[in-house]
Each structure stands twice: as structure tokens, then as C-alpha cells.
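For this view, one protein chain was removed and the others were kept in their places.
And then chain A:
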């Protein structure tokens, strides 16, 4: 997947592009609107990551530019300004999703995947890894064809793990993914622990491999090398 990152902060841009590169994305970076517009008309991208506050203007202008130029790439807005107006305008202008800084990189990856999935309309909405398969539409998780009795949160978490497989997922990132930004630090990591424990139990009960492991001190990891 080819991604154009429009972000004026060099440090943040390098983090994001490094992370995405490890996921196998091809990530190009523009630090301002003019350069971004040049790239957008010259190359084709699957997705555009767009910062709103840019040195030479408002990132939202890129959205109208893309519409005018009939550029079909998906867009994900990254904003430091978690203003609702920006979100509404951004989504109205055709952005696919909106992420507020500071975000967790695995969260960005999960959102990108989700956008990408939605874009491929004819593609199936089933995400599968070895014996595990998740149906995004019906929220059904199956292991070896056996339907697991999972709650919504557990399903979300398992999906988050599979999308970010072989990555360390911090408890903070999992908590933010499951409960959003505004809950007053529900991060109470017991809950994360309990959820992970339940998922592992349910997968094991269906004779699935226990891919999810604990990374000492940091969090959890969906380990594909486990057999």
C-alpha cells in the first residue's frame, strides 16, 4: 500500500514513515501543501495521511484540491486540534477518518487498514490469519470454523491484534483503542489484562494456537511465529 504522509513536523513524520515502512507500506512524506499537491498530481497513492495545520495553509484545502483533481485516494486526517468542527468539515470534505494527535502508531495502522478494507468494496470483509477468521460485518470470530462467543470489545481487541501482528501493543494503546480518548483514564490496565486473558482462553478452547503473548513490562504481542 502506498501512502502519502503530509506532515510538517519532521520528527513525527519520520516516526510515522518508519513505522509504516516496517508494516510494508511505501510511505512518502511531504512537509507542505505545495509539495503535496505536486506529488498528488504526479503519483498515485492508496491513502493520504493529512495534517491540518501546515506551514503554507490549511490541510483541509488538500481535500478540496483532491476532489477537483479527481484523485481517488483515501484520506485520514491527523490533527493536533481536536476540534469537532475540523472533524465534521474534514469528513464532509471527503476524508475517510480522523485521528487526533497524539495517537498510538498501531491505532493509526488499524485505521489505515480499516479504510483500505472499506475502499476495496468488492473484497471480502473477512480477515483471516491461519485458523482465525474475523467477519467485520457480522462481528463474528471463528477459530477452526468454530464460532467464538465474544463480546464486542473482545472482537475489537482481537482484530486490533491481528492487524498489528508481530508488534508490541502497549496497554495504553489497547485501552485507547477500546475505550477512546475521553474516558478518564480507564486505562486501569486490569481491564486490558482481563480482556486479553479472555480472548486467549476462548481461542484455546476452540483449539486455536495461543498467538498472543505478554511482552515483559510493555504489553502484548500477537506472535505469528508461534505454532
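Keep in mind that, in the parts below, contacts are C-beta pairs under 8 Å (C-beta built on N, C-alpha and C of every residue); 3 or more make two chains touch, one makes a residue touch a chain; residues count from 1.
Following the convention adopted for this analysis, contacts and distances are computed from a predicted model.
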item: Among "Polysulfide reductase", "histidine kinase", "NADH-quinone oxidoreductase subunit NuoE" or "Cation transporter", the UniProt name of the subunit that does not appear here; value: "histidine kinase"
item: From A:139, A:205 or A:218, residue that would touch the chain that is not displayed; value: A:218
item: Absent-chain contact - pick from A:18, A:56 or A:69; value: A:18
item: Residue ranges of chain A at the interface with the undisplayed chain; value: 9, 11-12, 15-16, 18-19, 22, 80-85, 100-106, 151-154, 167-168, 170, 172-173, 176, 179-188, 190-191, 194-195, 215-219
